[in-house]
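Removed: one protein chain of the complex. Kept in place: all other protein chains.
The letters A and B name the chains in turn, as written, and every chain counts its residues from 1.
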Amino acid sequence: MSGPFAIDCRGLVKTFAGGSVRALDGVSLSIRENEFFTLLGPSGCGKTTLLRLIAGFEQQDAGEIDLHGERLDHLPPYKRPVNTVFQSYAVFPHLTVAENVAFGLEMKRLPRADIAARVMAMLTLVKLDGLGSRRPTQLSGGQQQRVALARALATAPKVLLLDEPLSALDLKLRTDMQIELKRLQSEVGITFVFVTHDQHEALTMSDRIAVMNHGRVLQIGTPEDVYERPTSRFVADFIGETNLLAAEPAGPGLFRLAGGDILQAEPAAASAIAVTLGIRPERAELCASAEGILRGRVEHISYMGTDTTYHLRLTDSGLFRVRTQNRDGALVRVRLGDAVGVRFPPAAVRLLDE
Amino acid sequence: MKPALRRAVLLGPATLWIGLFLVLPLTLMAYVSTLERGPSGGVLWDRHSADAYLQFLFERDLMDRLVLNTDYLHIFARSILLAGVTTLLTLAVGFPTALWMAFQSERLRLVLVFVVTVPFWTNILVRNYAWMLILRTGGTLDWLLTALHLPGPPLEILYTPWATGIGLTYSFLPYMILPIFVSLEKIDRRLIEAAYDLGADRWRVLARVILPLTAPGLAGGAILVFIPGLGAFISPELLGGAKSMMIGGLIQQQFGQSRNWPFGAALAFVLLAMVLLALWAHALRYRRERADE
Partner (left out) sequence: MRADALWRFPGARSVALAAVAFLYLPIVVLVLLSFSDGDSLAEWSGVSLRWYREVFDNADMQRAIRNSLVVACTATLLATVAATMAALVLARGQFRGKRAMEALLGLPLVVPEIVGGIAILMFFVLVGIRLGIVSIVLAHTVFVTPFAYLPIRARLDGLNPAFAEAAADLYAGPVRAFLRVTLPLIWPGIAAGAMLAFIGSLGDVVVSYFVSGPGATTLPVYIFSMVRMGVTPMVNAVSSLLLFISLALLTVSYLLGRRYASN
């Protein structure tokens, strides 16, 4: 797909500590208009740095950033039509809630009456009506979060940047805010760029996800893409659980595991000498030993309510996890130490880059 | 504005001010110490001489020969001794005081810090003058001893090194208490609980856990007391009398009745060198401790 992109990054490089730390190592990505776009990765992967480059708090060493087709790079943050929701909220403690929301509007020198009306509208949008004269210190964490959102949205920015905004909230509140954020995004029709290290958050909220590690983007795609069709070992392992098996090619679509077992995979193999295969635990099922593609013994069983994970020690001494949903009791009654087989369709086997 | 320019503009006033009115004068002082004194005070700007430093140890007799003179050495020794004793005394009083303060409720701790800080910020002249009232013959202390029918009065403490010692200890006690208190307050309470849990008694907890963890505060306090003690001027001037002069008084004398700028500058330079040396040793130790962590 070609433009119009809300944000277009090309070859971004950013180093810290005099060049010894490469926070971003050549990042290129395009974010579409009105998209809920998530940057996902472990801490230190560069996702927050990328966000801060877009906001203008840091300057890149190399590369370009466009906003709606226009260069953004050399504008200071106060001239960029993008706003940020900070991880620590950064709600000004010396101002009231309403004064916080009005801040950006005042800086843009809007007429007083317009500001008052806009502040009211924003407080309603984030469900904080009537709290305008409160001090931030009198608010709960969730409420401060809403003030930060209202403040950032008040000036109708072209893009809203959210830096792990939910990480300080407890689980229940976080789930509520996830739904709330999606509602807000569709209501205001603004491009959201969301940074998180939480895969569930990324999967539930995003239109598209960019998975990052060591300052590079490894894969960009819809939640389904990155979960069902990971292209690299890191992505497969970071998002959800994956059984990783070392193998070597043994003919078209066939791979030989270390123990000698032959697996079938789709699509047809590349010509690599050694490869990693990934199989999601929930795509495999237990069966009688003789019927299995792989065989092993049950070493540990974790019962987790909705489902159960069986940890198997394969005959070639590798580990393999199988997850089954607990519907009407398990179909297979398996105990610790039982010899079992594992089977899965060829489509469940993913070929992964290192 | 470029960051470098912004930095220069914002740092400019403070840097210029301190540079112009402290660093430059100190440099000038070092220079003056190498000059010859003028015949009626001041200095001869074009005549260099090591007289100022020689004068520290020697004097010229009637025959213009250099003879050893230990008067000034005595004053330096007395200064170091008094500053050292002051440091030990404030340590002996300051550590138990800080120890008690550190384990009070948070509310009380805040009040206690304030209570200890008030004398710290109270005029040093006023505080030493008050001791003159107490220690003088017929002063508060004599009056108290008489009222209690105790033997002693009239005590003749004022204008002795003892009075200087009392004045210095009094002046610098808060400098000792506060850094120790800060160190003690930072100690994780669970470490002390763990020590008790592992069978240490109170004194071994103190010696093996609390004291080692308070070392930076103790060292900091010692530096904060010893350094100003060495250069003290007010306490010896008001309480010590002529026979217990310290370095500060000697320096002042060179700018007062002696009119010997080069010697005064040399003395001040030696004092400054001693102070910087003590600070440097402290910094070196502190850095090593930090590297060990």
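Annotations for the structure displayed:
Here is the rule we go by: a contact is a pair of C-beta atoms (placed from the backbone, for glycine too) under 8 Å apart; a residue touches a chain by one contact, two chains touch by 3 or more.
All values reported here derive from a predicted model rather than from experimental measurement.
Just so you know, the chain we are not showing touches A, B across the whole complex. Per the touch definition above, the residue from A:S88, A:S186 or A:S302 contacting the chain not shown is A:S88.
Residue-wise, the contact with the chain that is not shown comes from A:F103, picked out of A:F103, A:F255, A:F320 or A:F344. Counting the whole complex, the residues of chain A in touch with the unshown chain are 55-57, 76-79, 82-84, 86-88, 90, 92-94, 103-104, 107-108, 137, 151-152, 155.
Chain B meets the missing chain through residues 1, 3-4, 6-7, 9-15, 17-19, 21-26, 28-29, 32, 93-94, 96-97, 99-101, 103, 110, 114-119, 121-127, 129-134, 136, 138-140, 143, 170, 173-174, 177, 192-193, 196, 202, 206, 227-228, 230-231, 233-234, 237-238, 247-248, 251-252, 255, 261, 264-265, 268-269, 271-272, 275-276, 279.
Methods note: only the chains that are shown with their structure count from here on.
As a whole-number value, the distance joining the C-alpha centres of chain A and chain B reads 59 Å.
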